[in-house]
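Note that one protein chain of the assembly has been removed; the remaining protein chains are unaltered in position.
On to chain A.
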Amino acid sequence: MGFDQFVAERLDRLLRYATAIACDKHLAQDIVQNVLMRAQSKWDRIGAMDAPYLYVKRMVTNDYLSWRHRRAAREIAVERSELARHAPSTADPADAHAEREAMRARIAVLPRKQRAALVLRFYEDCSDAEIAQVLGCAESTVRSQLSRALQTLRSHELARSATSGVHS
């Protein structure tokens, strides 16, 4: 597959993925742009692979997880944790939209690697093995990252239901 064809077919999907893991569309745009520029310069090799998309996704993920974006990621996390704190008390728990927004805010404050694993599983429908490949870690690590993420989200969910219970 040529580079231009790859971009035409996969750019939107990559932007969605990057936005989902970074929780910041501008940061996601920067990452995707930079990664594609780099990918283009070695497209001879990437284009010949069995799964170029998986490889580029790995580049995007590494870029996000790298130290360069740590600061930006923390700032977003702080902003989102503010939202998360307010979401349960201000939103109507019966409203599906509010429920989803609350979950979004909770996902946004997860550790970055856990969130990446979560997005790969629930948005990209990747297997443990594929996630391990993208994150560059063992499958057992993938499972523990996912289970920790789910545990955190679940405990928040329980706390939230409890709070809403009191309110209603």
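The criterion applied here is as follows: a contact is a pair of C-beta atoms (placed from the backbone, for glycine too) under 8 Å apart; a residue touches a chain by one contact, two chains touch by 3 or more; residues count from 1.
One rule holds for everything that comes next: contacts and distances are computed from a predicted model.
Choosing from "NADH-quinone oxidoreductase subunit H", "Transport permease protein", "LytR family transcriptional attenuator" or "CheW-like domain-containing protein", the protein name stored in UniProt for the chain missing from the display reads "LytR family transcriptional attenuator". The residue touching the chain not shown here, chosen from A:T19, A:T61 or A:Q114, is A:T19.
Looking at chain A, the residues touching the absent chain are 3-4, 7, 11-12, 15-20, 23, 25-26, 28-29, 32-33, 36-37, 40-44, 99-101, 103-104, 107-108, 118-119, 122-123, 150, 153-154, 157.
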